[in-house]
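In this view, the complex is presented without one of its protein chains, the others remaining in place.
As written, the chain order gives the labels A and B, with residue 1 at the start of each chain.
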Amino acid sequence: MWVFIVSEIMFFTGLIGSYIVLRLGSAGWPRPGEVLNTALLGINTVVLITSSLTMALALNAAEADRPRASGKFLLATALLGCTFLAIKIYDYAHMVHQGFTISSSLFGSCYYLLTGFHALHVLSGVIVVLYLLAASRVALSSTVVGRIEYSGLYWHFIDVVWVILFAILCLV
Amino acid sequence: MGLGLEGKMNPTDTPPSFLRRRLFSTNHKVIAVLYLLTGIFWLAFGGLMTLLIRWQLAYPWQPIPLIGRFLFPESGGAVTPEAYPMLFTMHGGIMVFFAITPILLGALGNYTIPLEVGARDMAFPRLNMLSYWFLVVGSLILLVSFFVPGGAAGFGWTIYAPLSSSTEVTPGWGQDLFILGLALDAVSILMGGINYITTILKLRAPGLSLRRLPLTQWGLFFSAVLNTLWLPIVAAALFMVLCDRRLGTAFFVAGPLAPRAGGQVLLFQHLFWGFGHPEVYILILPVWGLVGDLLSVFSRKPAFGYKATVLSMLTITILSGVVWGHHMFTSGMNPLVGKAFMFLTIAVSVPTAIFFFNWLATLWRGSIRLTVPLLFALGIVYVFAVGGLTGLFLALQTFDVYVHDTYFVVGHFHYTLAASVLFGAFAFIYTWFPKIFGRQMDEQMGRLHFWLSFVLLNMVFSVMMFVGLHGHMRRIADATAYEFLKPIQPLNVFLGWAVLGLVASQILFFYNFFHSLKGGKPAPANPWEAGSLAWTVSSPPPWHNYEVIPQVWCGPHEYGAPGLTDRDWISQADPRAKTLGES
Partner (left out) sequence: MDHLFRVAFGLTGVAFLAVVFILGFCLIRFRSHPGHRPLYTHGDSRLAISLTVGFAILIFLAIDVNLAIHDHWAWREAWGSPPDPALALKIEIMPEQFAWNIRYAGMDGRFRTGDDVTTINQLYVPVNRPVIVQLSSKDVIHSFFLPNLRVKMDAVPGLVTSLYFQATKTGTYDIACAEHCGFGHYRMRGFLNVLSEEEFGAWLAQEGREGPQDANWGWDWKER
């Protein structure tokens, strides 16, 4: 799993690195908050960080062999993930409505590329969590606990990537 | 592992039904054979394409005899200017990603890793199967791309933007399919890499410390590390190219062609070569390991300087990530930066020289058995010496200004990437064929195949370097268009025939391979008298390799140890190794 995370990190390094190079190399980059809805994306950050917390709690409960609590926290994680995606979709729709699309400016291209790939990762994360939820309902075996642990790792990784993206897209 | 996969690896499991067993299997040996066959298919495909390329260069715009009318009906059988870039693009892409990679990583890695580390299967068998099927889908997409309107991709396998990223200059969907196929292949290799690393680190048999791992597995390990690090970078770049092509972004387009300002053309080259140079080592590292093991087995001596070899591999793995700039000396790079890249690049010669030192020292005072696998291993030593040393020329910034993008480069990377790696693939197949299929390949035919390939291959690639020194640009369809290239046109004709000979001599290999599948002599468990774990099981191995996971007592290269009386080798799983005192 660590190996997988490392290669995922390199993937986002490639994307973020390109973003930095493109940004440094071009004049007239929009100032923070000028285009993006920072408040909305800020809420999303909070949502995702909270979901990391519930994921950690789910693992905690699973390791303590409390399937009901673990299931509840997994469900919360998945719901928070869905909330994130829903806000994301609303954000995209709103932006496109305002004329800010993937081909309208270089910043737009970067924004949709980076957040789009991140959203795909969140989506796959949600699917994994839902699968774990179903599996832990059947039986909370040591295998399932192991899987919750590794998925948690992945979930935290997605979270960290988002925080970095939020910082470089909206704040700096 | 915590992933619940061990339970599925019960040695008493009976092999499942035919379809599950052959095509949709999670068994590493079946997947390896599928990889091997897929790779051989593409190897033949890409090899035959060279005939068209060399025909065009030897006899520009002449109709191709016999097959021309079917391939290029609209031009009366001659290669067209539009078709030529497709030929060399697809040749490069196919050979690197769909022929060599599946054979050397897919087949060699999948087959040998679990056997040599004493495991019943890969760490993630289902991921392994998924990895193969990504390759299949990628392959199919590549095949389809030949038949879409506008034809297959024609921007060169290096996919340089903006030629690749602007649909104004490369409109066809074949181009998108090529990138998509490559991206799927990248995902496939990535999954394989994760599997290899985990298997080597986690599933080694008791007693098999990392210092007792055969060198081939070390090579595969470093190669997988490079893959997981750098492939995602190029995957990101490929997705950005696709966005540029179809979603109207402009990451890699600049100048008058760009829909808007801000794109950076050279960024793509940095991303591509950031992966592209490690890719060379990804392919060659397993070959180096294989050569080390084979020289040891067939000179009946322990591999000389095992630790130094592994350390050199590690050094190259690290260095490979910081030399990509030597592909871009003529792109307007600051000469000082160029100097840094140059120095890092030629520094690769130090670990490489240690390989040669250790290989030759392994042979020294050995008892050499000149078998077909050893012939290919020695062939690799020779062609890699040529390829590595000519690499020094290209690394020199000043010299590169002249030979950059000429046939000197083409000759050089064919020596390293085609000759060395291809010989590596053959060495692998000739060595492991008895183990994989339980039958032996024909020895005499193998020798003939080696000598014909060796002589012709050297003729082809050294003449390529020579015309390159004369200034012959790569990727041009017709050298006779230039005054300064007219004197060397006879060499292009010579190359055409030499390549025909080289391709034709591979028929020997194909015949030998497919004929021996059924008609070869039955192979014993250990035909080469090798010491590593894989050769302790029957040929072909049982469905789950090991009834009992073996206990390992010594390194993989214990040949001719004093104290051995009945034979000159001892298996890693032989408890008598305890008394040898060594390692």
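Following the convention adopted for this analysis, a residue touches a chain if its C-beta (ideal position, glycine included) is under 8 Å from a C-beta of that chain, and two chains touch if they have at least 3 such contacts.
Here the structure is a predicted model, which means the values were calculated and not measured.
Asker: Indicate each shown chain that the hidden chain touches within the full complex.
Answerer: It touches the following shown chains in the full complex: B.
Asker: I'm checking contacts with the chain that's been left out. Which of B:Pro65, B:Pro81 or B:Pro575 qualifies?
Answerer: Checking each option in B:Pro65, B:Pro81 or B:Pro575, the one touching the absent chain turns out to be B:Pro81.
Asker: Among B:Phe304, B:Phe461 or B:Phe509, choose the residue that contacts the chain missing from this document, as touch is defined above.
Answerer: Among B:Phe304, B:Phe461 or B:Phe509, only B:Phe304 touches the chain that is not shown.
Asker: Which of B:Gly68, B:Gly93, B:Pro125 or B:Gly154 sits in contact with the chain that's absent?
Answerer: B:Gly154
Asker: Sort through B:Ala258, B:Ala418 or B:Ala577 and give me the one touching the missing partner chain.
Answerer: Reading the full complex, the residue touching the unseen chain is B:Ala258.
Asker: Would you write out the residues of subunit B that touch the absent chain, in ascending order?
Answerer: 81-82, 84-85, 154-156, 160, 162-163, 166, 168-170, 253-258, 263-266, 299-308, 330-332, 335, 339, 342-343, 346-347, 349-351, 353-354, 356-358, 360-370, 378, 381-382, 385-386, 389-390, 392-393, 396-399, 401-402, 404-406, 471, 473-478, 481-484, 555, 557, 559-562, 568, 582-583
Assume only the chains that are shown with their structure count from here on.
Asker: Tell me, which parts of subunit B touch subunit A in their complex?
Answerer: That would be residues 1-4, 190, 193-194, 197-198, 228-237, 239-240, 243, 247-251, 259-264, 267, 271 of subunit B.
Asker: If we count contacts the way the header does, which residues on subunit A are in touch with subunit B in the complex?
Answerer: 3-4, 6-8, 10-15, 18, 21-22, 25-26, 102-103, 105-106, 109, 113, 117, 141-143, 145-147, 149-150
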